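Apart from one protein chain that is not included, each protein chain of the complex appears where it belongs.
Chain lettering (A, B, C and D) follows the sequence in which the chains are written, and residue indices restart at 1 in each chain.
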Amino acid sequence: MPWYQLEDANDPRLDELAKQYNLHPLHIEDARTADESVKVDTGAHYTFAVFKPVHLEPDPDEPSESAPVFTPIDIFAGKDFLITIANPHSTSTTEALERARRDGDDEHPSKLLYLILDTIVDLYFPAIDHFDDRIDDLEDTVLTNPSPEILQRIFTIKRELIDLRRVLVNTRDASLHLQRDPGSIIDADHQPYVRDIYDHVARLLDSVETQRDLLNNTLDIYLSSVANRTNEVMKVLTILGTIALPALAISGIYGMNLKGLPFQDSPHGAEYIAFFTILCTILLLYLLRRMKWF
Amino acid sequence: MPWYQLEDANDPRLDELAKQYNLHPLHIEDARTADESVKVDTGAHYTFAVFKPVHLEPDPDEPSESAPVFTPIDIFAGKDFLITIANPHSTSTTEALERARRDGDDEHPSKLLYLILDTIVDLYFPAIDHFDDRIDDLEDTVLTNPSPEILQRIFTIKRELIDLRRVLVNTRDASLHLQRDPGSIIDADHQPYVRDIYDHVARLLDSVETQRDLLNNTLDIYLSSVANRTNEVMKVLTILGTIALPALAISGIYGMNLKGLPFQDSPHGAEYIAFFTILCTILLLYLLRRMKWF
Amino acid sequence: MPWYQLEDANDPRLDELAKQYNLHPLHIEDARTADESVKVDTGAHYTFAVFKPVHLEPDPDEPSESAPVFTPIDIFAGKDFLITIANPHSTSTTEALERARRDGDDEHPSKLLYLILDTIVDLYFPAIDHFDDRIDDLEDTVLTNPSPEILQRIFTIKRELIDLRRVLVNTRDASLHLQRDPGSIIDADHQPYVRDIYDHVARLLDSVETQRDLLNNTLDIYLSSVANRTNEVMKVLTILGTIALPALAISGIYGMNLKGLPFQDSPHGAEYIAFFTILCTILLLYLLRRMKWF
Amino acid sequence: MPWYQLEDANDPRLDELAKQYNLHPLHIEDARTADESVKVDTGAHYTFAVFKPVHLEPDPDEPSESAPVFTPIDIFAGKDFLITIANPHSTSTTEALERARRDGDDEHPSKLLYLILDTIVDLYFPAIDHFDDRIDDLEDTVLTNPSPEILQRIFTIKRELIDLRRVLVNTRDASLHLQRDPGSIIDADHQPYVRDIYDHVARLLDSVETQRDLLNNTLDIYLSSVANRTNEVMKVLTILGTIALPALAISGIYGMNLKGLPFQDSPHGAEYIAFFTILCTILLLYLLRRMKWF
Partner (left out) sequence: MPWYQLEDANDPRLDELAKQYNLHPLHIEDARTADESVKVDTGAHYTFAVFKPVHLEPDPDEPSESAPVFTPIDIFAGKDFLITIANPHSTSTTEALERARRDGDDEHPSKLLYLILDTIVDLYFPAIDHFDDRIDDLEDTVLTNPSPEILQRIFTIKRELIDLRRVLVNTRDASLHLQRDPGSIIDADHQPYVRDIYDHVARLLDSVETQRDLLNNTLDIYLSSVANRTNEVMKVLTILGTIALPALAISGIYGMNLKGLPFQDSPHGAEYIAFFTILCTILLLYLLRRMKWF
């Protein structure tokens, strides 16, 4: 069975193959579109599939943060031929094709299609785990040191989860299509395997939903911690004011050019007044403490 | 009827049984996966089921808080054999199997499957009750003493509820499958019992939804209490300022090196001024009180 | 036609009746469960129904607040017998049975079942009206006097609405079951009446949804009023500061032990300075007023 | 064809008509209920419909604000008779019947039913437009002058939109019923017209959804403007404090009864110190400005 492994959808060999195997022009156009989405389309005599395996690419600025990168892989699986189009420089597409390559050309195209899809779905698990790690990390940081850039990291992860979720939803629909479609290329024997893939993708989607919930929790913690900090600042300000108040009021009173103030002429006046001022301050602080302020 | 009670999915006896009873390799793989999810899969000549009974494990740091722990139990129920795989050190799986064990080997596998599922669903009720207690406790605490760690407890419970909800949703789907599937192992006589289990799980899910609502209320109360406290702090600051103002302003005025201030030369000047200052302070406090400030 | 009116599901007579009329053990178990939920279950030769009529019980602490209380009523309606189980000390179940009792034993059980359900649904209307009154009352209070205990009342009502909603949803499903089920005990002539009950319950559910919306509005008003009050407090603080500022600054300046201050030696210095201080204060207040502060 | 135009559902003539045309007692009861909801019910030999045309009634306190008022209209449309019950003092029901009246008695009842429904749906458009105007007005006000009573207006409109939405949803379902019901009184020729009505109501519902979205935006703007104002107040307070600080601190220093202060004995001391104080204030204000505070 011939297996054509193209590296670029714009390769003129694709046009020849399209003529030879009577591929639908819309599928060729799809394969050549930059931003194609995951899908499976069952034609009269072959199945066209687009998948998007993922790999993690470390952020050049922050090596501990990796962003998921999707590289499309196009597959035309007929009864007696297989055409795959994938960028050979992407680790994810290479890995996706390798297992199928090991099984070689003697397998049926539908088996190869299944093997490729299975490997691709397995690649999503480490990506999800990386999101779990990042969110755990965020949760720890937001509790110990909430700062505005946390917000930016939350929204970066949110954006990536939106993308990942869309790819997974489409992959789930694609595997459902392979399962349910009456003209599906997958025969009855391999249906349980495709159903198994479907279950895996459904579980991945569950995890993504949980991660979205957890991210929203992190956002709530952040916002409430800002409110809490304002509260703390206000308290410090009020305690400062409380400490200063007796000193200012009493020293103001004894600064008046009036007669008849107590201890005004006593040689130890300053000491008596200092003692009285400190007493007032302690009393006020004690009152605040009883009101459970600090 | 033989009942094989394995304690570990990696037991090589499972491979022998798989050969003997022609078990599907995907089911064996599922049973050996660490993080399998609840499901029922009806094969040609047997039914494969994964359930997740729950038990509460006290938090080592805080003994009053228990977290729900799920331990998987795998069941292969054929017409004339039953294979169960469960960790014997978990109280929940042990309890789930015990009732079926009491009824012994002379029962039909489908009856045993039903008994196990019924016991497992009964185990969820105390877990839900424990959540109820914890949320009631949270609500009391958030009203009397709102502190930032409340937030962390809210989100811990939220996370556990997300997990519990997913297990319950899958258990509900599994019991629906046992009920609706045309090839279901459960015969017509026992269908009402499975429907009863379905109703119980649906009721549990209802409770989980209510608990999520109540948790969100607790969060709202917490956030509004933070806003309220800021408000209170501001009021105390303002009242302090109000008390200090007359003393500071009047003592400032009499501290000026100017001539012509009233009572400047009176021997009882200090007393008059003190009286006037106290009067101003009382007047200001009265005004604030009339504006319903304290 | 015999009508057995039991007062307690644990009455041993129920066991005799179960034997006599061949009642399903699951239904007996359901009737004896403390927290059973509303449902209709059509068996082979009779219909089992659980309803939950409501009555309002005044709060002992606050007589103007009544909480809805649900008392279950169990009904076994066969072709030639009727069994009802209801606590005779509850006003709601008593009222629900009274109308059916008036029509007496000569009616068909299905007619009695319909009459009981109809009366029960009518009992929900005053409960909903009471919620309307309480929410209107809350809305008035939250605008005139927002205080933290409002929050608690909002969440109490929310919780009660969650319970009421669940009972209504189940009652709606039960009446749909009585309408749609091919083996329904209700004959074609009475179907329009059951459809009418269904419409009433649907309308009640609409009202509950509206009330939940209105409660959320009340919560928003409360939270924004807290923010507004903080705002007001801040303004008063700032205005106080504004009034104090000129007095403090000018009196401070004239308190300096320096030479060359204007009017320092004038016999009317104090008057000039007082006039100047008041002028500055008025100017500042005027500026704040122009910035639309009070 | 006889057309009975009743003005009150309690008119005893309705009982006579009910007997004559064999109207279902539930329909009569519905017509006599105060708070009936929009519906279409196809009986054996006639169709019973309740619609709720709307008209705008100006608020007596604020003439620019009009609230939507719904007046029910009941219709019994048989093959050879038409009964309408509508309050003749309401402008909306009068308008709804007028067009049908112009076409006169020689039309088929189903045509008249269609004409009435069409007019009623047309009456919703100006109501929706009025909501648009009020929301636009709110948006302008909330940006220029956010005040707490805005909140009350937002929630009044929200409440009215909830009511309007419910009427529209029921009207949409009623027109769907007229379209889909196999026993519908509307014949195939007029089906496109009913579908057209359905499209109009769907469009109205779309608008209501958009208006709810816009109202929520207005609420967000209001809440954020409160937070912004608190912010502004805080800034003014801080700027006031900044202006006062140098004057207070320096005048305090020169008020000390100490020796060795610079310029203490200079005849132009006050001038030097005043200059220095103003310099400090300007410097502080400049620093705040550089931090983009005002």
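By our rule, a contact is a pair of C-beta atoms (placed from the backbone, for glycine too) under 8 Å apart; a residue touches a chain by one contact, two chains touch by 3 or more.
Please read these numbers as outputs of a predicted model, since none were measured by experiment.
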Omitted chain - touching chains that are shown: A, D
From A:S37, A:T94 or A:T141, residue that would touch the chain that is not displayed: A:S37
Contact with the hidden chain (one of A:H45, A:R180 or A:H268): A:H268
From D:V69, D:L123, D:L176 or D:L261, residue that would touch the chain that is not displayed: D:L261
Interface with the undisplayed chain - residues on chain D: 143, 192-193, 196, 199, 203, 206, 210, 213-214, 217, 220-221, 224-225, 227-228, 230-231, 234-235, 237-238, 241-242, 245, 248-249, 252-253, 255-261, 293
Touch residues of chain A, complete complex, unshown partner: 24, 26, 37, 39, 148, 151-152, 155, 158-159, 162, 166, 219, 222-223, 226-227, 229-230, 233-234, 236-237, 240-241, 243-244, 247-248, 251-252, 254-257, 261, 263-271, 273-274
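Just so it is clear, only the chains that are shown with their structure count from here on.
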Third chains touching both chain D and chain B: C
For chain C, the least number of touch steps when starting out from chain A: 2
Cα superposition angle of chain B on its copy chain C, in degrees to the nearest 5: 70
Distance between chain centroids, defined by C-alpha means - chain A, chain B (Å): 24
Multi-chain contact sites of chain C, meaning residues that touch two or more partners: 227, 230, 234, 237, 241, 248, 252, 255-257, 261
Contact graph of the chains (line, ring, star, complete, other): line
Inter-chain touch pairs (all): A-B, B-C, C-D
